[in-house]
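One protein chain is absent from this view; the other protein chains keep their places.
Moving on to chain A:
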(Lines give C-alpha, C1' and ligand atoms only; values in the text may rest on other atoms or scores of the structure.)
Protein backbone atom coordinates (compact mmCIF):
# COMPACT_ATOMS: atom_id res chain seq x y z
CA UNK A 1 0.00 0.00 0.00
CA UNK A 2 1.43 3.42 -0.97
CA UNK A 3 1.84 6.04 1.71
CA UNK A 4 -0.34 9.00 0.99
CA UNK A 5 1.04 12.50 1.64
CA UNK A 6 0.38 14.01 5.05
CA UNK A 7 -0.94 17.55 4.89
CA UNK A 8 -0.42 20.15 7.59
CA UNK A 9 -3.28 21.97 9.24
CA UNK A 10 -2.97 25.26 7.39
CA UNK A 11 -2.83 23.55 4.04
CA UNK A 12 -6.09 24.15 2.15
CA UNK A 13 -5.77 20.65 0.72
CA UNK A 14 -5.83 19.08 4.17
CA UNK A 15 -9.59 19.14 4.41
CA UNK A 16 -11.13 15.73 4.19
CA UNK A 17 -14.22 15.28 2.12
CA UNK A 18 -17.17 13.22 3.24
CA UNK A 19 -18.81 10.92 0.75
CA UNK A 20 -22.03 9.05 1.19
CA UNK A 21 -21.48 5.82 -0.67
CA UNK A 22 -25.03 4.58 -0.85
CA UNK A 23 -27.68 3.76 0.35
CA UNK A 24 -28.69 3.56 -3.32
CA UNK A 25 -25.44 3.80 -5.21
CA UNK A 26 -25.47 1.76 -8.42
CA UNK A 27 -21.98 0.38 -7.73
CA UNK A 28 -22.92 -1.20 -4.42
CA UNK A 29 -25.55 -3.57 -5.89
CA UNK A 30 -27.94 -3.30 -3.00
CA UNK A 31 -28.95 -1.06 -0.14
CA UNK A 32 -25.69 -0.37 1.66
CA UNK A 33 -24.61 2.93 3.11
CA UNK A 34 -21.06 3.79 3.97
CA UNK A 35 -20.14 7.29 5.08
CA UNK A 36 -16.53 7.64 4.00
CA UNK A 37 -13.96 10.26 4.90
CA UNK A 38 -11.82 10.77 1.85
CA UNK A 39 -8.40 12.29 1.44
CA UNK A 40 -8.40 12.76 -2.30
CA UNK A 41 -9.25 9.32 -3.58
CA UNK A 42 -8.04 7.50 -0.51
CA UNK A 43 -10.35 6.42 2.28
CA UNK A 44 -9.34 7.64 5.72
CA UNK A 45 -12.20 6.15 7.67
CA UNK A 46 -15.66 4.80 7.10
CA UNK A 47 -18.82 3.97 8.98
CA UNK A 48 -21.26 1.37 7.71
CA UNK A 49 -24.97 1.81 8.26
CA UNK A 50 -27.10 -1.24 7.75
CA UNK A 51 -30.68 -2.23 8.41
CA UNK A 52 -32.36 -0.53 5.45
CA UNK A 53 -34.33 -3.65 4.63
CA UNK A 54 -34.63 -5.11 8.11
CA UNK A 55 -37.89 -7.06 8.15
CA UNK A 56 -37.74 -8.61 11.63
CA UNK A 57 -37.78 -12.19 10.36
CA UNK A 58 -36.74 -13.55 13.73
CA UNK A 59 -39.74 -11.88 15.34
CA UNK A 60 -42.15 -12.99 12.62
CA UNK A 61 -40.80 -16.55 12.90
CA UNK A 62 -41.88 -16.68 16.54
CA UNK A 63 -45.47 -16.32 15.35
CA UNK A 64 -45.51 -18.85 12.53
CA UNK A 65 -45.65 -22.64 12.33
CA UNK A 66 -42.47 -24.31 11.15
CA UNK A 67 -43.53 -24.90 7.58
CA UNK A 68 -44.48 -21.24 7.11
CA UNK A 69 -40.99 -20.08 8.01
CA UNK A 70 -39.54 -21.45 4.76
CA UNK A 71 -40.72 -18.43 2.72
CA UNK A 72 -38.95 -16.16 5.22
CA UNK A 73 -35.67 -17.95 4.61
CA UNK A 74 -36.08 -17.39 0.86
CA UNK A 75 -35.64 -13.74 1.44
CA UNK A 76 -32.36 -13.96 3.31
CA UNK A 77 -29.86 -14.64 0.55
CA UNK A 78 -32.19 -14.28 -2.40
CA UNK A 79 -29.44 -15.19 -4.89
CA UNK A 80 -29.37 -18.74 -3.53
CA UNK A 81 -32.72 -19.24 -1.82
CA UNK A 82 -32.77 -23.06 -2.12
CA UNK A 83 -29.77 -23.39 0.21
CA UNK A 84 -31.61 -21.36 2.86
CA UNK A 85 -34.79 -23.41 2.37
CA UNK A 86 -32.94 -26.70 2.67
CA UNK A 87 -30.99 -25.48 5.66
CA UNK A 88 -34.23 -24.63 7.42
CA UNK A 89 -35.89 -27.95 6.54
CA UNK A 90 -32.85 -29.82 7.80
CA UNK A 91 -32.87 -27.86 11.05
CA UNK A 92 -36.47 -28.85 11.72
CA UNK A 93 -35.73 -32.43 10.68
CA UNK A 94 -32.83 -32.50 13.12
CA UNK A 95 -35.15 -31.19 15.84
CA UNK A 96 -37.76 -33.83 15.07
CA UNK A 97 -35.24 -36.64 14.40
CA UNK A 98 -36.53 -37.24 10.89
CA UNK A 99 -34.33 -39.42 8.68
CA UNK A 100 -34.68 -38.50 5.02
CA UNK A 101 -34.26 -41.16 2.32
CA UNK A 102 -31.04 -41.06 0.28
CA UNK A 103 -32.87 -39.98 -2.84
CA UNK A 104 -34.19 -36.89 -1.07
CA UNK A 105 -30.67 -36.08 0.10
CA UNK A 106 -29.27 -36.36 -3.40
CA UNK A 107 -32.04 -34.26 -4.91
CA UNK A 108 -31.37 -31.65 -2.25
CA UNK A 109 -27.67 -31.73 -3.01
CA UNK A 110 -28.44 -31.10 -6.69
CA UNK A 111 -30.66 -28.13 -5.90
CA UNK A 112 -28.23 -26.68 -3.37
CA UNK A 113 -25.25 -26.96 -5.69
CA UNK A 114 -27.22 -25.33 -8.51
CA UNK A 115 -27.99 -22.50 -6.11
CA UNK A 116 -24.33 -22.18 -5.21
CA UNK A 117 -23.42 -21.94 -8.89
CA UNK A 118 -26.15 -19.33 -9.47
CA UNK A 119 -24.84 -17.26 -6.56
CA UNK A 120 -21.21 -17.46 -7.66
CA UNK A 121 -22.21 -16.60 -11.25
CA UNK A 122 -23.69 -13.34 -9.97
CA UNK A 123 -20.80 -12.55 -7.67
CA UNK A 124 -17.99 -13.22 -10.11
CA UNK A 125 -19.90 -11.78 -13.05
CA UNK A 126 -20.54 -8.55 -11.19
CA UNK A 127 -16.95 -8.39 -10.05
CA UNK A 128 -16.07 -8.42 -13.73
CA UNK A 129 -18.56 -5.62 -14.41
CA UNK A 130 -17.10 -3.51 -11.63
CA UNK A 131 -13.63 -3.87 -13.07
CA UNK A 132 -14.91 -2.85 -16.50
CA UNK A 133 -15.57 -6.18 -18.23
CA UNK A 134 -19.24 -6.53 -19.05
CA UNK A 135 -18.85 -9.46 -21.43
CA UNK A 136 -18.21 -12.18 -18.87
CA UNK A 137 -21.28 -11.20 -16.91
CA UNK A 138 -23.54 -11.53 -19.94
CA UNK A 139 -22.02 -14.88 -20.91
CA UNK A 140 -22.67 -16.27 -17.44
CA UNK A 141 -26.09 -14.75 -16.95
CA UNK A 142 -27.51 -17.01 -19.65
CA UNK A 143 -26.71 -20.00 -17.47
CA UNK A 144 -28.20 -18.53 -14.35
CA UNK A 145 -31.38 -18.32 -16.38
CA UNK A 146 -30.98 -22.04 -17.14
CA UNK A 147 -30.67 -22.75 -13.41
CA UNK A 148 -33.79 -20.70 -12.70
CA UNK A 149 -35.64 -22.72 -15.30
CA UNK A 150 -34.65 -25.90 -13.47
CA UNK A 151 -36.03 -24.40 -10.25
CA UNK A 152 -39.20 -23.60 -12.13
CA UNK A 153 -39.62 -27.23 -13.12
CA UNK A 154 -38.97 -28.39 -9.57
CA UNK A 155 -41.04 -25.93 -7.56
CA UNK A 156 -42.71 -23.45 -9.90
CA UNK A 157 -40.88 -20.29 -8.94
CA UNK A 158 -37.58 -18.72 -9.77
CA UNK A 159 -36.12 -16.29 -7.27
CA UNK A 160 -37.79 -16.80 -3.91
CA UNK A 161 -38.21 -20.49 -4.40
CA UNK A 162 -39.85 -21.86 -1.23
CA UNK A 163 -38.54 -25.18 -2.50
CA UNK A 164 -39.15 -28.43 -0.65
CA UNK A 165 -41.01 -29.23 2.54
CA UNK A 166 -40.07 -30.50 5.95
CA UNK A 167 -39.24 -34.13 5.19
CA UNK A 168 -38.51 -33.83 1.49
CA UNK A 169 -39.94 -32.18 -1.59
CA UNK A 170 -43.48 -31.11 -2.31
CA UNK A 171 -43.46 -33.07 -5.57
CA UNK A 172 -41.14 -35.34 -7.49
CA UNK A 173 -38.75 -33.94 -10.08
CA UNK A 174 -40.30 -34.28 -13.52
CA UNK A 175 -38.46 -35.47 -16.59
CA UNK A 176 -38.09 -31.94 -17.98
CA UNK A 177 -36.20 -30.96 -14.84
CA UNK A 178 -33.68 -33.72 -15.48
CA UNK A 179 -33.49 -32.84 -19.19
CA UNK A 180 -32.77 -29.22 -18.36
CA UNK A 181 -30.26 -30.27 -15.73
CA UNK A 182 -28.38 -32.46 -18.23
CA UNK A 183 -28.44 -29.65 -20.81
CA UNK A 184 -27.04 -27.30 -18.17
CA UNK A 185 -24.27 -29.73 -17.26
CA UNK A 186 -23.40 -29.98 -20.94
CA UNK A 187 -23.44 -26.27 -21.76
CA UNK A 188 -22.21 -24.54 -18.63
CA UNK A 189 -18.63 -25.92 -18.44
CA UNK A 190 -17.86 -24.44 -21.86
CA UNK A 191 -18.98 -21.00 -20.74
CA UNK A 192 -17.22 -21.26 -17.40
CA UNK A 193 -14.02 -22.15 -19.21
CA UNK A 194 -14.49 -19.22 -21.53
CA UNK A 195 -15.19 -16.99 -18.54
CA UNK A 196 -12.03 -18.13 -16.82
CA UNK A 197 -9.93 -17.56 -19.92
CA UNK A 198 -11.40 -14.06 -20.14
CA UNK A 199 -10.36 -13.18 -16.60
CA UNK A 200 -7.86 -15.45 -14.88
CA UNK A 201 -4.78 -14.24 -16.72
CA UNK A 202 -6.18 -10.95 -17.98
CA UNK A 203 -3.54 -8.30 -17.24
CA UNK A 204 -6.04 -5.55 -16.49
CA UNK A 205 -8.19 -7.71 -14.25
CA UNK A 206 -5.25 -9.18 -12.34
CA UNK A 207 -3.66 -5.76 -11.79
CA UNK A 208 -6.97 -4.46 -10.60
CA UNK A 209 -7.66 -7.26 -8.10
CA UNK A 210 -4.34 -8.79 -7.04
CA UNK A 211 -3.34 -7.72 -3.49
CA UNK A 212 -6.44 -5.57 -3.17
CA UNK A 213 -8.09 -5.95 0.23
CA UNK A 214 -5.83 -8.84 1.23
CA UNK A 215 -6.85 -10.42 4.53
CA UNK A 216 -4.74 -12.75 6.62
CA UNK A 217 -6.15 -16.01 7.94
CA UNK A 218 -5.87 -14.75 11.54
CA UNK A 219 -7.85 -11.60 10.81
CA UNK A 220 -10.46 -13.52 8.88
CA UNK A 221 -10.93 -15.97 11.75
CA UNK A 222 -11.05 -13.20 14.31
CA UNK A 223 -13.84 -11.56 12.33
CA UNK A 224 -15.66 -14.94 12.12
CA UNK A 225 -15.49 -14.98 8.34
CA UNK A 226 -16.71 -18.14 6.67
CA UNK A 227 -17.28 -19.41 3.17
CA UNK A 228 -15.28 -18.46 0.07
CA UNK A 229 -13.86 -15.41 1.84
CA UNK A 230 -12.27 -17.47 4.63
CA UNK A 231 -11.12 -20.10 2.17
CA UNK A 232 -9.52 -17.42 -0.01
CA UNK A 233 -7.52 -16.43 3.09
CA UNK A 234 -6.20 -20.00 3.27
CA UNK A 235 -8.41 -21.74 5.84
CA UNK A 236 -10.09 -24.85 4.46
CA UNK A 237 -13.24 -24.62 6.54
CA UNK A 238 -16.23 -25.86 4.60
CA UNK A 239 -19.32 -27.05 6.47
CA UNK A 240 -20.02 -29.60 3.72
CA UNK A 241 -16.70 -31.31 4.37
CA UNK A 242 -16.44 -30.76 8.11
CA UNK A 243 -19.99 -31.51 9.27
CA UNK A 244 -21.57 -33.27 6.30
CA UNK A 245 -25.33 -32.88 6.07
CA UNK A 246 -27.72 -34.20 3.43
CA UNK A 247 -25.31 -37.09 2.62
CA UNK A 248 -22.46 -34.85 1.46
CA UNK A 249 -20.16 -37.53 2.88
CA UNK A 250 -21.09 -39.69 -0.14
CA UNK A 251 -19.57 -37.23 -2.58
CA UNK A 252 -16.04 -36.59 -3.68
CA UNK A 253 -15.11 -32.96 -3.97
CA UNK A 254 -12.28 -30.67 -3.08
CA UNK A 255 -12.34 -27.57 -0.93
CA UNK A 256 -10.40 -24.94 -2.87
CA UNK A 257 -8.32 -22.50 -0.84
CA UNK A 258 -6.59 -19.28 -1.82
CA UNK A 259 -3.35 -17.81 -0.58
CA UNK A 260 -3.69 -14.27 0.69
CA UNK A 261 -7.40 -13.51 0.82
CA UNK A 262 -7.36 -10.72 -1.75
CA UNK A 263 -10.08 -10.03 -4.29
CA UNK A 264 -8.31 -12.13 -6.90
CA UNK A 265 -8.07 -15.20 -4.62
CA UNK A 266 -11.75 -14.90 -3.77
CA UNK A 267 -12.54 -14.79 -7.47
CA UNK A 268 -10.47 -17.91 -8.12
CA UNK A 269 -11.94 -19.75 -5.13
CA UNK A 270 -15.48 -19.05 -6.32
CA UNK A 271 -14.67 -20.19 -9.84
CA UNK A 272 -13.14 -23.41 -8.56
CA UNK A 273 -16.15 -23.97 -6.33
CA UNK A 274 -18.38 -23.84 -9.40
CA UNK A 275 -16.30 -26.63 -10.95
CA UNK A 276 -16.58 -28.64 -7.76
CA UNK A 277 -20.34 -28.06 -7.65
CA UNK A 278 -20.64 -29.38 -11.19
CA UNK A 279 -18.67 -32.43 -10.10
CA UNK A 280 -21.01 -32.99 -7.17
CA UNK A 281 -24.12 -32.63 -9.35
CA UNK A 282 -22.79 -35.20 -11.81
CA UNK A 283 -22.09 -37.66 -9.01
CA UNK A 284 -25.54 -37.03 -7.56
CA UNK A 285 -27.18 -37.74 -10.91
CA UNK A 286 -25.27 -41.02 -11.16
CA UNK A 287 -26.32 -41.97 -7.63
CA UNK A 288 -29.96 -41.14 -8.33
CA UNK A 289 -30.10 -43.87 -10.95
CA UNK A 290 -29.58 -46.45 -8.20
CA UNK A 291 -32.39 -45.10 -6.02
CA UNK A 292 -36.12 -45.85 -6.41
CA UNK A 293 -37.44 -43.05 -8.59
CA UNK A 294 -40.75 -42.53 -6.83
CA UNK A 295 -39.44 -41.47 -3.42
CA UNK A 296 -39.26 -37.73 -2.86
CA UNK A 297 -40.07 -37.31 0.82
CA UNK A 298 -39.64 -39.09 4.13
CA UNK A 299 -42.55 -41.09 5.49
CA UNK A 300 -43.51 -38.70 8.28
CA UNK A 301 -47.25 -38.00 7.95
CA UNK A 302 -47.25 -36.02 11.23
CA UNK A 303 -45.04 -33.34 9.70
CA UNK A 304 -45.18 -33.64 5.91
CA UNK A 305 -48.24 -31.89 4.49
CA UNK A 306 -50.30 -34.42 2.49
CA UNK A 307 -51.19 -33.68 -1.17
CA UNK A 308 -54.37 -31.63 -1.58
CA UNK A 309 -56.31 -34.31 -3.50
CA UNK A 310 -55.85 -36.65 -0.58
CA UNK A 311 -56.89 -34.00 1.93
CA UNK A 312 -60.24 -33.68 0.15
CA UNK A 313 -60.86 -37.42 -0.29
CA UNK A 314 -59.08 -39.22 2.51
CA UNK A 315 -60.02 -38.94 6.16
CA UNK A 316 -56.58 -39.67 7.53
CA UNK A 317 -54.90 -37.11 5.29
CA UNK A 318 -57.46 -34.52 6.35
CA UNK A 319 -56.69 -35.17 10.00
CA UNK A 320 -52.96 -34.84 9.45
CA UNK A 321 -53.45 -31.72 7.37
CA UNK A 322 -55.52 -30.17 10.14
CA UNK A 323 -53.06 -31.15 12.84
CA UNK A 324 -50.05 -29.82 10.96
CA UNK A 325 -51.71 -26.53 10.10
CA UNK A 326 -53.05 -26.01 13.61
CA UNK A 327 -49.77 -27.15 15.19
CA UNK A 328 -51.33 -29.86 17.31
CA UNK A 329 -48.50 -32.35 17.05
CA UNK A 330 -46.12 -32.32 20.02
CA UNK A 331 -42.52 -31.44 19.24
CA UNK A 332 -39.51 -31.88 21.55
CA UNK A 333 -38.81 -29.09 24.01
CA UNK A 334 -35.17 -28.52 23.25
CA UNK A 335 -32.81 -26.43 21.25
CA UNK A 336 -30.88 -27.17 18.09
CA UNK A 337 -28.17 -25.50 16.05
CA UNK A 338 -27.76 -26.59 12.48
CA UNK A 339 -25.61 -25.02 9.84
CA UNK A 340 -25.19 -25.46 6.11
CA UNK A 341 -22.60 -24.12 3.73
CA UNK A 342 -24.42 -21.22 2.14
CA UNK A 343 -23.00 -19.49 -0.90
CA UNK A 344 -21.43 -16.88 1.38
CA UNK A 345 -20.44 -19.06 4.28
CA UNK A 346 -21.83 -20.85 7.27
CA UNK A 347 -25.56 -20.27 7.37
CA UNK A 348 -26.72 -21.32 10.83
CA UNK A 349 -30.15 -21.78 12.33
CA UNK A 350 -30.42 -21.67 16.09
CA UNK A 351 -33.87 -22.89 17.04
CA UNK A 352 -35.21 -22.95 20.59
CA UNK A 353 -38.43 -24.92 20.77
CA UNK A 354 -40.92 -24.96 23.63
CA UNK A 355 -43.12 -27.65 22.12
CA UNK A 356 -45.60 -25.18 20.71
CA UNK A 357 -46.85 -24.41 17.24
CA UNK A 358 -44.00 -22.06 16.37
CA UNK A 359 -40.40 -21.65 17.55
CA UNK A 360 -39.84 -19.99 20.90
CA UNK A 361 -36.80 -18.32 19.41
CA UNK A 362 -35.20 -18.59 16.01
CA UNK A 363 -31.91 -16.99 15.19
CA UNK A 364 -30.28 -16.94 11.78
CA UNK A 365 -26.50 -16.89 11.70
CA UNK A 366 -26.26 -14.90 8.52
CA UNK A 367 -22.85 -15.06 6.86
CA UNK A 368 -23.28 -11.75 5.02
CA UNK A 369 -24.00 -9.91 8.26
CA UNK A 370 -20.89 -11.28 9.89
CA UNK A 371 -18.65 -10.98 6.84
CA UNK A 372 -19.66 -7.39 6.14
CA UNK A 373 -18.56 -5.95 9.46
CA UNK A 374 -14.93 -5.94 8.39
CA UNK A 375 -15.76 -3.80 5.37
CA UNK A 376 -15.35 -0.36 6.97
CA UNK A 377 -12.23 -1.22 9.00
CA UNK A 378 -10.54 -2.89 6.05
CA UNK A 379 -11.33 0.03 3.72
CA UNK A 380 -9.01 2.36 5.62
CA UNK A 381 -6.16 3.46 3.40
CA UNK A 382 -7.79 1.90 0.35
CA UNK A 383 -8.59 3.71 -2.89
CA UNK A 384 -12.28 4.35 -3.40
CA UNK A 385 -12.30 2.29 -6.59
CA UNK A 386 -10.68 -0.63 -4.74
CA UNK A 387 -13.29 -0.38 -2.00
CA UNK A 388 -15.98 -0.79 -4.66
CA UNK A 389 -14.56 -4.02 -6.04
CA UNK A 390 -13.88 -5.21 -2.51
CA UNK A 391 -17.58 -4.87 -1.78
CA UNK A 392 -18.45 -6.82 -4.93
CA UNK A 393 -16.17 -9.65 -3.96
CA UNK A 394 -17.51 -9.82 -0.40
CA UNK A 395 -20.79 -10.67 -2.13
CA UNK A 396 -22.92 -9.11 0.58
CA UNK A 397 -26.59 -9.71 -0.10
CA UNK A 398 -28.79 -7.04 1.46
CA UNK A 399 -31.51 -9.50 2.43
CA UNK A 400 -29.10 -11.67 4.33
CA UNK A 401 -27.36 -8.69 5.88
CA UNK A 402 -30.49 -7.24 7.44
CA UNK A 403 -32.78 -10.26 7.91
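Heads up, the rule we're going with is that a contact is a pair of C-beta atoms (placed from the backbone, for glycine too) under 8 Å apart; a residue touches a chain by one contact, two chains touch by 3 or more; residues count from 1.
Please note the rule applied: contacts and distances are computed from a predicted model.
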Checklist line | Protein name as given in UniProt for the chain not displayed, "Nitrogen regulatory protein P-II", "NADH-quinone oxidoreductase subunit C", "Peptide/nickel transport system permease protein" or "Transporter substrate-binding domain-containing protein" | finding: "NADH-quinone oxidoreductase subunit C"
Note to self: So one chain is hidden, and I want to know which residue out of A:27, A:44, A:60 or A:319 touches that hidden chain in the complete assembly.
What the structure shows: A:60
Margin query: With the missing chain put back, one of A:174, A:222 or A:293 would touch it. Which one?
Written below: A:222
Notebook entry, point to check: Can you list where chain A touches the absent chain?
Noted result: 50-51, 54, 56, 58-60, 62-63, 94, 219, 221-225, 235, 237, 242-243, 334-337, 339, 346, 348, 350, 352, 360-361, 363, 365, 369-370, 373-374, 377, 402-403
